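What you see is the complex with one protein chain gone and the rest in place.
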Amino acid sequence: MQFKQVVLTGMVMLSTSTLAFAGPSGGTISGKVTYEGTPAKMKPIDMSKEPSCAKMYSTPPLAETVETGAGNTLAYVVVYVSAGAPDDAAPSAAAVFTQKGCRYIPHVLPFQVNQELKIQNEDQTSHNIHPLPKLNREWNKSQPPGSPAITEKYDKAEFIPVKCNIHPWMHGNFAVLKNSHYAVSNEAGAFSLANLPPGKYTITAWQESYGEQSQDVTISGSETKTITFVFKAKPY
Amino acid sequence: MSTASIINPHPASLPSSSADRASRSGIWLGLFTITMSFAAFTSALFVREGTSDWGHIVLPSVLYFNTFLLLCSSGTIEIARRSLVGGRVIDSPKSRKGTIWLLFTLVLALAFCLGQYMAWQQLRAQGFYLATNPNSSFFYVLTFMHVLHLLAGIAVLAYLTGRVLASHTTFRRSLFENTAIYWHFLGILWVYLFVLCRMKL
Amino acid sequence: MGKLFAVVLVIVALVSAYPIIANKYGMPEDISTHGHLIDDQLHETMWEAGLSFVGAQLVLAFFIWSFTNRKAGSPLKSFPGGAKVMVIAAVLLVGTEILALGVFGQKAWGSVYFTPPKADALQIQAQAGQFAYYFRYPGADGKFGGLHPDKIDEGNQNYFGLDPANEPEARDDIVSGELVVPVNKEIQLLMHAKDVGHSFYVRELRIQQDFVPGLDLAIHFTATKIGRYEIVCTQLCGLGHYNMKAYLNVKSPEDYEKWLKEQAAAL
Partner (left out) sequence: MQETSAQQAHVHAPPEGFIRKYVFSLDHKVIGKQYFALALVAVFVGMGLSWLMRIHLVWPNSRIPGLELLSKVGAPGGVMTPEYYLSLLTMHGTLMVFFVLTNAPFAALGNYFLPIQIGAEDMAFPRFNMMSFWTTFVAFVVLILAFFIPDGPPIAGWTSYAPLSAVGKDAGPGMQWGESLWGLSIAIFCIGSLLGSLNFIATTLDLRAKGMTLMRMPISTWAWFITSCISLLAFAVLLPACILLVLDRHAGTSFFIPAGLIISDRAQPHAGGSPLLWQHLFWFFGHPEVYIAILPAMGIVSHILINSMRKPLLSAKVIIYSMMSIGFLSYMVWGHHMFVSGMNPMSSLAFSFPTLTITIPATVMTLIWLGSLYGANIQINSASLFSLGFISMFVSGGVSGFFLAQPSIDIYLHGTYFVVGHFHLVMGVAALFGVFSGTYFWFPKMTGRMMNDSWGKLHFLITFIGAYCIFMPFHYLGLVGNVRRYSSFVNDFMGPDLMALHKFITISALVTGAAQFIFLFNLIHSRFKGAPASDNPWNATTLEWSMPSPPPWNNFGDRHPIVYHDPYQYGVRGLKGDFVMQDSPEQAITSGD
């Protein structure tokens, strides 16, 4: 499905960007996110209310709150260094959040505190972006087709659910993070945090409906450590 | 001369009677308006009573005492009115008596406000705040609106007392009478509200 | 100028009436069992209102034409009969009109609100929320799961706040963004508002009913024609109000059963 590709390219871009920003090459933490148990079945989204979007799909797309891959892998899991790394300055490149076919691309968008966030609407209908932060300032803006991209910033780190008031099924997530060491697991559940200077890190994995898990990892030299996160899946 | 007429100074351009009549209709219209708005609150209460979360609150006991105070003030202002408006000259014994009763009324009024404040405190002490349940909401709203109107009355009373105490000034009889009417009305209104709260809340 | 105004008035009256008479902007075809009563009522009223509109405008125009800036000395006349005639005319004409319309209207109104739904009416729950409708079918067990607002999770397609984990009867509830109904079968729509006031309006069905938060209402109707019709919101409900709509999909009984099976399978 085209969106999968877009998402994946998005991931790649992100990981490369993290590479690009790295100074001296350091260690790498890579691994896999999986689940055990039976996850909730993702139902097809009924977009009949918005024909301009519905007609973009041959078969109705599925909800993305629990995105699984072959071999019980979990996608859209944000893996990041929650402790052990200093806060980084925000990169100059903007994180881009796109509304296309009445869905959010990517479904989970990680970016840094005070990094520019660029939201664009590629649909023929008005969207309404309503992030629901707890720590940051809340805003709620509509974006008619043809109006310029919305740019915003967040100055506190948190995971922010994003919704479109006009299209109830549209839900996404912002992951506002303190440092540049983060990744989002892909279809295969794979992630990789590169260029970690030697030290002791707490690595945290966050999934929107399963919550957070953490592991401590110590990196010495330029070694590559492999870790796995296993989430408990609930059928309902 | 330290004598001052309390009766109407007969303004030049208009027959004073019509001005007095106007102010009299004015006060009655005002009372009608206030009645209507409290009727609106009441009907809101009746509608709200029908809904699921309608609870119950125990009215603070001080309210009974407050009611007594307000009714007394109605009496005192009546005495004051009779002796003052009747009298021709400020420093006649009759009007001096009236002045004292007027001061009495003021004291009672302030006491009532204080009492209402205590009532709110008692209710808060029980853990009933404005938003706790519809009953407490209505209690605070109704009593507060009533006190608000009472304060307006107190302002006029204070003004009148000032006028009377500082002798050789004149004020119009009808102002005094209208204030008395307004005051009695507030008393009746309070009794109504009290009974309403007693029955419904 | 007076005469010019009179002419303008005539033109305005006739031009205004034309699209109605020519039925240029007609109501959509009625697909309900009760709708014809409403339509008759509306046409009846249209005749009476239309006639009084055109009549009054023309009379006004005629009087303005003939009684403006008359030459000096032309005598003032007074309308024969004076005010009495007017009052009597008004009371009689309008009074009877009111009674007539009142009686007929009651019939049409009653056909919607005073006739209870049949025992075998098909129950469907409709939930209106900002800014979409969702419809719920009880599923195989014929029982609706309970509503738990705290369980609502739109990103995860749980629009009603069902609790399948703890309530088995919720597990087979079919939730759809389209109101799919079998043709010629009475439907009882159980109306529930998730957040603010909304409304359920299907022009072809001649049905309009508000969703009232905290007050679950029920309406019933029978669709008599297979097809897909728009359901729109007519109660201002927020920024997406203009885009709050869904479809009423009237299917043949067979297709309806087929659709139900597909939905059940997708669960």
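Letters A, B and C mark the chains as written, and numbering starts fresh at 1 in each.
As a working rule, a contact is a pair of C-beta atoms (placed from the backbone, for glycine too) under 8 Å apart; a residue touches a chain by one contact, two chains touch by 3 or more.
Being a predicted model, the structure only gives us computed values, none of them experimental.
Engineer: Under the definition given at the start, what are the shown partners of the omitted chain?
Structural biologist: A, B, C
Engineer: Tell me which stretches of chain C touch the chain missing from the display.
Structural biologist: 1-2, 4-5, 8-9, 12, 16, 19-20, 24-28, 37-38, 41-42, 45-46, 48-50, 52-53, 56-57, 59-60, 63-64, 67-70, 74-79, 82-83, 85-87, 89-91, 93-95, 97-98, 101-102, 105-106, 108-109, 112-114, 129-130, 149-150, 152, 154, 161, 194-197, 199, 201, 203, 206-210, 212-215, 217, 230, 232-243, 245
Engineer: Of the residues in chain B, which ones touch the absent chain?
Structural biologist: Chain B touches the chain not shown through residues 9, 11-14, 18-19, 21-23, 25-27, 29-30, 32-34, 36-41, 43-44, 47-48, 50-54, 130-131, 134, 137, 141, 145, 156, 159, 171-172, 174-175, 178.
Engineer: Considering the whole complex rather than only what is displayed, give the residues of chain A touching the chain that is not shown.
Structural biologist: 125-126, 128, 130, 132, 138, 140-148, 150, 161, 163, 165-166
Everything below uses one rule, namely that only the chains that are shown with their structure count from here on.
Engineer: Considering only mean CA positions as chain centres, point out the chain farthest from chain A.
Structural biologist: Of all the other chains, the one whose centre lies farthest from chain A is B.
Engineer: What's the distance between the Cα centroids of chain B and chain C, rounded to whole Å?
Structural biologist: Going by mean C-alpha positions, chain B sits 51 Å from chain C.
Engineer: Multi-chain contacts in chain C: which residues touch at least two other chains?
Structural biologist: Residues of chain C never touch two or more of the other chains.
Engineer: Would you pick out the residues of chain A that each touch at least 2 other chains?
Structural biologist: Not one residue in chain A touches at least two other chains.
Engineer: Okay, in this complex, where on chain C does chain A touch?
Structural biologist: 129-133, 153-157, 159, 163-165, 176-178, 238-240, 243-247, 266-267
Engineer: Within the complex, which stretch of chain A touches chain C?
Structural biologist: Chain A residues touching chain C: 40-50, 63, 65, 125-126, 128, 142, 161, 163, 165-169, 171, 208-209, 234-236.
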